[in-house]
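Sending over a structure as structure tokens; questions will come in a sec.
With one protein chain withheld, the remaining protein chains of the complex are depicted in position.
This part shows subunit A:
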Amino acid sequence: MSTREIFDSRIESGLLLLPTLLVTVVFLYYPTALAFRTSFFDSSFGRAEVFVGLENYVELLTSSGYHQSIIISVVFAAVVVVGVVVVSLYLTFLIHEVDTGQGLYLISVIWPYALPPAVGALVFLFITHPTLGVLTGPIESLGVEVDWFNNGSQAFVVVALAAIWKQIGYNVIFMIAAMNNVPDTLTETAELDGVGGLRRLVSVYIPIMTPTIFFLVIINTIYAFFGTFAFVDLLTSGGPSNATNILIFNLYQEGFSFFNFGIASAKSVVLFVIVGVLMFVQFQITDKYSYYGG
């Protein structure tokens, strides 16, 4: 029987695994355990920790500010995920449809994968700035007064747009691979049957691409919850009036504006549970997906 397992020294394999395991235990597992532990303490800078049992969690359960942050995060994630997936799907479809210039179109829309969120945030701050933004004039000529430094819903829209923009590249990378994988015979049959344009996207491509789209929905959700910190920090600092205070920013404030490490740790545990649930769902999907490719 053929095999790849050509070596069998336990010491060698142990040495090879050691660096990764060491970093994993010290900087990933241990801090996580520490977060669980600290979440049961009243803990802050320069004062003795006091065991408080579930008090921190009770506080989260009863804090309206935290509830608001959860709701904002969920709505934000929904807007970002739907926005990213719809725009990316349509872009991918258009690129898939053309023969000339495909490579050039592709690189012109996948480059935001490399975009640092902090750069994206500052550029958006500049182009939508209420007094000197390039886009402010044109938007105001449509009858909307641009005032997102004070208007919560507008601030929410600006942060969401910036976040969507940055994530398009990553999505198109995966979608174009999946769409190119749709058998040509299917495309041809659809065209002969007179199923053209958008209807072909909706009724032929999207159903076949479902596994990829699910995968991206989960990745985008994790991104919306955790990867958008720089956008919030640089564009709105969670404001105005907490309108953009998503969980990750709320946690950052708890830790490094208020220095309540006990409550911040409890909030970290909540985030851990959220990541866990999302990853579990993704795992279930990926499991099916690996059979799908055939």
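We adopt the following convention: a residue touches a chain if its C-beta (ideal position, glycine included) is under 8 Å from a C-beta of that chain, and two chains touch if they have at least 3 such contacts; residues count from 1.
Convention: contacts and distances are computed from a predicted model.
Considering only "MrpA C-terminal/MbhD domain-containing protein", "glycine dehydrogenase (aminomethyl-transferring)", "Sodium:proton antiporter" or "sn-glycerol-3-phosphate transport system permease", the record for the omitted chain gives "sn-glycerol-3-phosphate transport system permease", by its UniProt protein name.
From the options A:F40, A:W148 or A:F261, the residue with contact to the chain not on display is A:F261. Checked against the hidden chain, the listed residues A:A77, A:I168, A:V217 or A:A243 yield one contact partner: A:I168. Interface note for the absent chain: among A:P19, A:G53, A:G143 or A:G194, the touching residue is A:P19. Although one chain is not drawn, its touching partners on subunit A can still be listed: residues 2-10, 12-14, 16-17, 19-21, 23-24, 27-32, 34-35, 38, 87, 90-91, 94-95, 97-103, 105-109, 111-120, 122-127, 132, 134, 137, 165, 168, 173-174, 176-177, 180-181, 184, 188, 191-192, 212, 215, 222, 225-226, 229-230, 233-234, 248, 251-252, 255-256, 261, 264-265, 268, 271-272, 275-276, 279, 290, 293-294.
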